[in-house]
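Every protein chain of the complex appears in place save one, which is left out.
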Amino acid sequence: MQIGFIGLGAMGSAMVTNLLAAGHPVRVWNRSPEPVREMTDRGATAADLAEIYACDVVLSALSDDGAVGGLLLDEELLAVAPPGAVHVNTATISTELAARAHQRYSELGLRYVAAPVLGNSEVARAGNLTVLVAGEAEAIAVVQPLIDVIGRRSWTIGDQPPQANLLKILVNYLIACSIGAMAEATTVTEAAELDPKLLIDIVTDQLFTGVVFPNYGRMIAAREYEPVAFKLALGHKDVNLALDTGQAHGVPLPLGAVVRDAFIDAMAHGQSDQHWLAVTEAVRRRAGLDRG
Amino acid sequence: MQIGFIGLGAMGSAMVTNLLAAGHPVRVWNRSPEPVREMTDRGATAADLAEIYACDVVLSALSDDGAVGGLLLDEELLAVAPPGAVHVNTATISTELAARAHQRYSELGLRYVAAPVLGNSEVARAGNLTVLVAGEAEAIAVVQPLIDVIGRRSWTIGDQPPQANLLKILVNYLIACSIGAMAEATTVTEAAELDPKLLIDIVTDQLFTGVVFPNYGRMIAAREYEPVAFKLALGHKDVNLALDTGQAHGVPLPLGAVVRDAFIDAMAHGQSDQHWLAVTEAVRRRAGLDRG
Amino acid sequence: MQIGFIGLGAMGSAMVTNLLAAGHPVRVWNRSPEPVREMTDRGATAADLAEIYACDVVLSALSDDGAVGGLLLDEELLAVAPPGAVHVNTATISTELAARAHQRYSELGLRYVAAPVLGNSEVARAGNLTVLVAGEAEAIAVVQPLIDVIGRRSWTIGDQPPQANLLKILVNYLIACSIGAMAEATTVTEAAELDPKLLIDIVTDQLFTGVVFPNYGRMIAAREYEPVAFKLALGHKDVNLALDTGQAHGVPLPLGAVVRDAFIDAMAHGQSDQHWLAVTEAVRRRAGLDRG
Partner (left out) sequence: MQIGFIGLGAMGSAMVTNLLAAGHPVRVWNRSPEPVREMTDRGATAADLAEIYACDVVLSALSDDGAVGGLLLDEELLAVAPPGAVHVNTATISTELAARAHQRYSELGLRYVAAPVLGNSEVARAGNLTVLVAGEAEAIAVVQPLIDVIGRRSWTIGDQPPQANLLKILVNYLIACSIGAMAEATTVTEAAELDPKLLIDIVTDQLFTGVVFPNYGRMIAAREYEPVAFKLALGHKDVNLALDTGQAHGVPLPLGAVVRDAFIDAMAHGQSDQHWLAVTEAVRRRAGLDRG
């Protein structure tokens, strides 16, 4: 089975590293050359896009609808794909783009599997991603061994790819709302001259455990936003995907609208490339805590 | 040490039951007679308010600023209190009322300890409350043994009673925002004809564990709001306390404003006495999911 | 008919000036002495509060529930009032306080008329206020000549004083929302490097004429917030009154919640004493337009 991989950002590089380590040969392509070199050093084969699309299985880890859409639905590239080839898209994209891809691939006798992942690049490196998988059962069966290398656990959502994207978008929505809520609450503690860390310690003792509140909470309380495991501009993108999805299904999402505004504020203050937790600074600014 | 207890609602009755079980004699008072009878059956002594205030230690578990303020600052009752008597207020009240009580008690040579608790009546019955304690260190030392009976863990916040109330209000704020976020996200899954439970299962696998997301998430996903461990009207009250506290410290809390509006909507639809998770129904209504 | 007047801020002084100019003798009282001197220079008589309450008609122009409530419901002062005395309260207070005053006055054989006014101090000086009057018809008949001096037009709302306060609160609510909307829209024009004044010129040509959009719009577009005809902290108070009134009647007011947050932001940045139009600066800050 020939495996191609498109997109060697922090997430893609981590996945490819794990696939190589598990003994899978992988052809790789990336817009910029350095990550390709890194991966070929680990045993990957550099390839052009046509060579990638000629593979039986293509995985991609691109960052947004724009980047994804161009490559995913490039008719010239699709023409190269062998019958029954499976494309596994690990990106968080809109349900609308997933639906379009699914339809086009079906028309061409190809198979599209949505496999958005939960976890940042650190989690990806550790092979601990959670993968939400949706698509035709037989296509999933083909790629399940690869998914099991990438992730610690996978959930089979259904046979409609957009369903996995919708759930992924909502997972991120819950994280984004939690970040927003922690940012607001810790800002009150700071304004009241109490230690924000105390609040986080109390709520993460029993009420809110797991990955999000304890880890993100401590970072927010300490206002330490490094390393940048997930960029603020991507968080903004994901909240927009949630609002669009809600709108498409007739569901107002006012909490998301508030969080989106905080992200816009942060980006207008030059924070796009910061950790998305740094949206906390927008919340602090509104309370005048940025003033000397 | 004479112990008096005011307010035998679900929370107060549970605390008194545990105090009695631990061998402490307790004088009790309640507005309505039935809970008093229940507690005297378990060994408590019925008392009028003057007899309660004559105790060395008074604990109270009343439901809101209105009820609390009246009794807490009743000058006739305060005149009965022996010098150095400690009042332990377990209710979630405003920081402003806590500050007023603290000041008045100090003026009278009495001691006021704020000890708001985390946990609903089930948790209270199991003696598993978390207690946030703030007040004069010596006063806390006096009542710590009682607090240890009521709760599984206590946090000593500082010597200013309102600090404990502020943190309690923010803990509830984080819970209320989480409920709001889950209500929105599960409403999208429902509108998209996906099982809300699947979303909750995914996010509570690793990301959001602990008490709030798994327990409340499952109830929200199933739209099962019984038994009513915490009333919607009280949730509304607590979000208002958070907004007021934020305002007092110059911190806008737009997420809380959204949650407050959902509570107002729910109460306008007759849901005041339902479980606060039933605010989900207000979110669903906005998406037209209530329509035949 | 003896006329007493309490509260000689910008609004009260303007009203008294007009009453004096119309030939009415007026006894005046104010917390600070300077405005009293100014009014006595124009023919008023300085008086203490007991002398004011001994009048047949007392008008008051105090700035908030706190200030109003204390004087309005001071039992010692009320004891001085002659039977049937009418108190005309021109302040924007909560419907709840108006209801309490109405009840207490009725119990004492006194009459309470709510007469909140539309217009700032400039309008007041010109005698062009609009007055919303509610109370017992006979009491209104007594004071109508005075109201006609103060205002250009009065509306008789009904026989329940809180009704006038509710309408006044909603009038201010519409103004506050309009300010918020103009602040947001002009901020977009500025961020897009278009002249905000052009937008205001276009919308005030036909669509939005009258007092609010043209006058306030031009000030917002020019970011000229002087003179301070209405303080930001009062605007904040009024939006809070609206939110409380909405809540009391089961009506979520999410637009008001947004405006309130902008006011809190402004106040946290030291703008409490600025013109309420200066809330625009909070909106601009969120867009990063305050950055060098």
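First chain written, first letter: the chains are A, B and C, and each begins at residue 1.
Methods note: a residue touches a chain if its C-beta (ideal position, glycine included) is under 8 Å from a C-beta of that chain, and two chains touch if they have at least 3 such contacts.
Given the structure is predicted, the values throughout are model-derived calculations rather than measurements.
Asks: Of the residues listed, C:A67, C:V171 or C:L234, which one is in contact with the missing chain?
Replies: Per the contact definition at the top, the residue touching the missing chain is C:V171.
Asks: Which of these, A:T40, A:Q103, A:N215 or A:Q247, touches the one chain of the complex that we don't see?
Replies: For the chain that is not drawn, the touching residue is A:Q247.
Asks: Which positions on chain C touch the chain that was left off?
Replies: Where chain C meets the chain not shown: residues 118, 130, 132, 153, 155, 157-158, 163, 166-167, 170-171, 173-175, 177-178, 180-182, 184-185, 187-189, 191-192, 194, 198-199, 201-213, 242, 245-246, 249-256, 258-259, 261, 286-288.
Asks: Where does chain A touch the missing chain, residue by residue?
Replies: 246-247, 250-254, 257-258, 260-262, 264-265, 267-268
Asks: Provide the residue numbers of chain B that touch the chain removed from this figure.
Replies: 254, 261, 265, 268-270, 282, 285-288, 291
Here is the rule we go by: only the chains that are shown with their structure count from here on.
Asks: For chain A versus chain B, which are copies of one sequence, does the interface use mostly the same residue numbers on each side, meaning over half shared, or is it different?
Replies: same
Asks: Centre to centre, by mean C-alpha position, how many angstrom separate chain A and chain B?
Replies: The answer is 38 Å.
Asks: For chain A and chain C, let me know how many angstrom lie between their CA-based centres, rounded off.
Replies: Roughly 52 Å separates the two chain centres.
Asks: Please set out, as single numbers or ranges, the residues of chain B touching at least two other chains.
Replies: 246, 250-254, 258, 261
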